[in-house]
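I am attaching a structure below and will ask some questions about it afterwards.
All protein chains but one are shown in place.
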């Protein structure tokens, strides 16, 4: 397993920072153990080290900076991730876009360090372009659907379809999809379209019962 | 005490991330206790929560984003700082500059939340302009001296002098100075120029013996 | 006259680029001549040189970059403005925000070169902070009112009032106000609040008859 089947992006929601983050991490750990489905978390930078030390789940950062160690106040160097045991990072999320040369540098350095890079893209053409940079995975997320509850796998299946095959032809690159993934049915449809996993946020972080929601979604992968 | 006499910015140096960061934090805690001089630390985002939980010293972030809680992947909301017990944050460090409207929003929200905002500036005019925004402190740091070992208090005393009086006339705002502060003598000169404290990085983080270096500098405040 | 009584920001509207821009420039020239009221224009970078060569009115850029001549593809150096006969530039417009150190550098260099710097701000505190940098003028423009047709002079008089006196105490700095200024009455109210001029865009650029609209607004200054 290089990328999880389900990756939960905690963003900077009140519900998924500090104690809320720890609860979701615990739920992810338990459900992953019970179901055998791999669930990763991408907590806020402030919570990330606490979670990697206290829970047995793959931890990803939400963003990493295109620098190595040095005089970079307020930055997270790619090179620092192995020190903490982080598995990898989201790169170029639509809420934290990067320049193409920055993505290139980050992915290249993450590959050298054996880290998992999950590069986000807005549409199928961007997905294929970014796949050329040879990341571990591309996460297709049409920004206009993020946070809406309208699932990309239902509303824009062509964006996923148009990405999966061309990406797989380029190399051994995983494809995740995100944006609006909320129900077991959304996940099922995404799998049918050929993705290796799903990236989601509000469906879990804003759920009244994140544990139950995670269980519902994990079961889809469990057959 | 609202701002520390000595604030150590850990930046993203290999020597002051992870275990190195924890050692400097321990040294700061011990020397602060022994001398009674207030020493604060500004560790990397990844180390910050570990340090605030494990050491009895004021912890500042190196940077905070001009947002409140929400769908902000890769951001640190101002509003999240109290959850973790952080004392405050550096704002607008020369390695992480911000737009004027962002500084305005951050400082205003930090004031509402009772957080300590230490806004960095490059010269005396910028210092006075930023003081109008009513932060807790202004840290004057001519960028061309940062990391050089050439002390601002010796090489550019006029930048500090030209900032201290005008700032104090604007309101109850602390003045720190930084850039090249390395020796006890540099600190003495800074105090003579009227500053309330010093902001430093490499002098401690790159020192062969950070504990000793911190003791040397702390003693200047102890008279 | 260092700043015009009326400054029209052409932005990048279809109606005020190319031929539309030239028509508004001609109207501004004629009405300025007829009424004696000083009217300046801030056309798009592409139209600016054509307008300064063909019309007898003060031309301002909408933005200038914090660099001098050099290898800066896609940038407009401050130092180049006198070559073309531009009077000055808007700086830090809410649609083109700058970092505080960039504003500082631009204003300082524009002062050296005898250029008119009109620095935009969002509220009264930001206005006073930016006045410390000693620009020719501060243009107060609450971003939430820009383009709405709801005039700042009616909807937020306190933002203007709270800026005028403190700015005038700092130095010989003009105060303009903008955002939603649409009618002669809006301009009257602005003048009563103590401003030296108004900055506007849509009221003129989107008007069916820009010439008539400019005449309506210019008359307010004419007695």
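We just call them A, B and C in the order they show up, numbering each chain from 1.
The rule is simple: a residue touches a chain if its C-beta (ideal position, glycine included) is under 8 Å from a C-beta of that chain, and two chains touch if they have at least 3 such contacts.
It should be emphasised that the depicted structure is a prediction, and the values quoted were computed from it without experimental measurement.
Within the whole complex, touches from the chain that is not shown fall on A, C. The residue from C:11, C:87 or C:174 that touches the chain not shown here is C:11. Not every partner is drawn; the one left out touches chain A at residues 92, 94, 97-101, 103-104, 121-123, 125-126, 128-130, 132-134. Interface residues of chain C with the unshown chain, by the touch rule above, are 9, 11-14, 17-18, 42, 44-50, 61-63, 67, 69-77, 79-80, 83-84, 90, 93-96, 146-147, 201-202.
Just so we're on the same page, only the chains that are shown with their structure count from here on.
The most centrally placed chain, judged by C-alpha centroids, is B. If you average the CA atoms of chain A and of chain B, the two centres end up 34 Å from each other.
Here the CA centre of chain A is 45 Å from the CA centre of chain C. Each chain gets one centre point, the mean of its Cα atoms, and the points for chain B and chain C are 37 Å apart. Residues of chain B in contact with two or more other chains: 94.
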